[in-house]
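A protein chain is absent from this complex, but the other protein chains hold their places.
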Amino acid sequence: MKKNSLLLEYYISFKKNKSAVFGFYVIFILVIFSIFTPFIAPFDPVIQDLSIRLTPPIFSEGGSWPHLLGTDDFGRDLFSRIVYGSRISIMIGTISVGISLFFGLILGSFAGFYGGSVDAVIMRFVDIILSIPAIMLAILIVAILGPSLYNAMIAIGVVGIPTYARVVRASVLQEKVKEYVVASMVSGSSSARLIFKVILPNCMAPIIVQSTMGFASAILEAAGLSFLSLGAQPPTPEWGAMLASSLRYITIAPWMIAFPGFAIFLTVLGFNLVGDGLMDVLDPKMKD
Amino acid sequence: MENIAIGVRNLKKHYDINRGMFKGKAILRAVDDISFELYRGETLGIVGESGCGKSTTGKMILKIEEPSSGEIVYKGKDIKDFYKKELKDYRKNIQIVFQDPYSSLNPRWRICDIIAEPIKLNTKLGSRKLENKVLELMKKVGLNEESYLRYPHQFSGGQRQRIGLARAIALNPEIIICDEPVSALDVSIQAQVINLLMELQRGLKLTYIFISHDLGVVRYISDRVIVMYMGKIVEIGTSKNLFNNPKHPYTIALLDSIPDINISEKKERMLLEGDIPTPINPPSGCRFRSRCVYAKKECKQVDMKLVEIEDGHKTACPFFM
Partner (left out) sequence: MLLDVKNLKISFHTDKGVFNAVNGISFNIFAGKTLCLVGESGCGKSVTALSLLRLIDKPGKITDGTILLENKDLVLLSEREMRNVRGKNISMIFQEPMTSLNPSYTIGSQIKEVLRLHKNLKGKDLKDTAINALALVAIPSPKEIMGEYPFKLSGGMRQRVMIAMAMACSPKLLIADEPTTALDVTIQAQVLTLIKKLQSRENTAVLFITHDLGVVSEVADDVAVMYMGEIVENGDIQSIFSNPKHPYTQGLFYSLPSKGITKDKSKLFSISGNVPSIFDLPKGCAFWPRCQYAKSVCKENSPLLKDMGDGHYVSCFKAQGDF
């Protein structure tokens, strides 16, 4: 009999879902863009050249090589800015989700495992964060720390903690009562080991799905904050900031909005599709 | 006494139930004052239907649940007074095999890790020796060496029970609590696992507590049997005496309810009416009187203390002799 690893089975199931695979390729392209940025982007994203400002994309009248997607109001190559923006988007997703996941995991697993007053205290704290509208809380944090891309990432990360805490807690509660946990207890396992080595590995499915979706929403939220001038500051080529500064050119140079907007749309779609695909793949297997 | 492995005295487990604003609090008497002894080397069967408290009793003996009152004595001391070292020693010596082969193994661990866990947690064996020990255990329970690195979902129900057994005997325990170990298995596999349990008992000098609702299996495998009803013991005796000559109306009803394979002699059976009551507000006196065909007025005053009728055979029904 073959030695089937769980991962191989998941991979095979995932491949069958065409939209999930499409999403995966989108993310793949995004990652390639962000790793090989200096090689893919033809121009520096920040250096201005006012002589070629507001050039249309290459397929429009007036467009010219090598400015594939045209230039913005400062003559900067739009394509290059979008490619550099992908790097920033990856960073946003990673750091924000990283913060939410790290704290959410700790809070959720302790709350779920210990129950009682520990659970009550932690979840009340989580509820307090939740009760403040996300965008307001983000604005508040950025206002305190100062408007910058990094602070925006921290804000988004903090705002996301309750969701992860809840997901982890629910999952831990469900697994905690299963017999294999009792078996480890009877073998003499310590509480910390029970939480991290025994229970949490079985809670990965909802956490992975949440993180994937979270990546997408982090990018969107960062775009929103940048749009409000609270996130990335000019001349950083963050997609949301690019949208914000292009608004007044909507009639003259619509490509300045269209392409960054499309980049956001495609990325968010890609992550959501992958997240959906993962949900389908991981859940039925969990029921085995 | 040297040959008593565990002594249980006046064990109780009560839960406080909140039944909502208007109905107030109630007490669920899951286990309500039971006493018995477990002798070394024997298989003690505990039978009863849902809510009788047999599983809760097992959990208290395993120290997964704390008793509300009463004592569980091991090596002369009540287990609730065990300190770290004694507790560790206790955990090494008493293990469990679960009912559900599907949820009793960590789905995310390979079976080599599942079986090795108790050893890793309690000894300092090096990885080479550990691997050999696990392979030896797998062989003892009839698992193929090649499946060392597999995950639980790649095995059938019967094989998973074998993995659970390998884990249970890993530390060479004295006592194993089998909580319905074959109920979830197909009949043809049940027999295999039961034979394995017997073989391991002989080879490793194990003492079993066998909790089950399947009287046929209990009759075969047990030396002595305890019958529980609504948190109380209603009868104790050797397997032979109890099943051939039951001395409590509930035991009789239980035995009569089992469908008899022998279709040529269909005898008169005592069938109970009504549902099994919940242990929240049990009837006063003898708890079984609401369903007992022999019930008399006096049963309201019976205190359900076990009375010895013949050697080792005790019943809680003073009228049924």
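A and B are the chain letters, set down in written order, and residue numbers restart from 1 in every chain.
Everything below uses one rule, namely that contacts are C-beta pairs under 8 Å (C-beta built on N, C-alpha and C of every residue); 3 or more make two chains touch, one makes a residue touch a chain.
Computed from a prediction, not measured in an experiment: that's the story for all the values here.
Student: Write down which of B:10, B:69 or B:156 is the residue touching the left-out chain.
Tutor: B:156
Student: Looking at B:198, B:295 or B:309, which residue reaches the missing chain?
Tutor: Per the contact definition at the top, the residue touching the missing chain is B:198.
Student: For the chain that's not shown, point to the residue among B:233, B:254, B:292 or B:316 touching it.
Tutor: For the chain that is not drawn, the touching residue is B:254.
Student: Which chain B residues touch the hidden chain?
Tutor: 49-50, 156-159, 186-192, 194-195, 198, 213, 215-217, 219-221, 239-240, 253-254, 256-264, 269, 271-276
Everything below uses one rule, namely that only the chains that are shown with their structure count from here on.
Student: What part of chain A is in contact with chain B in the complex they form?
Tutor: For this pair, the touching residues of chain A are 1, 3-4, 6, 178-180, 182-189, 198, 201-202, 204, 285-286, 288.
Student: Can you name the residues of chain B that touch chain A in the complex?
Tutor: Spelled out, the residues of chain B in touch with chain A are 62, 64, 88, 91-92, 95-96, 98-100, 103-109, 114, 117-118, 121-122, 146, 149-151, 153-154, 164, 167.
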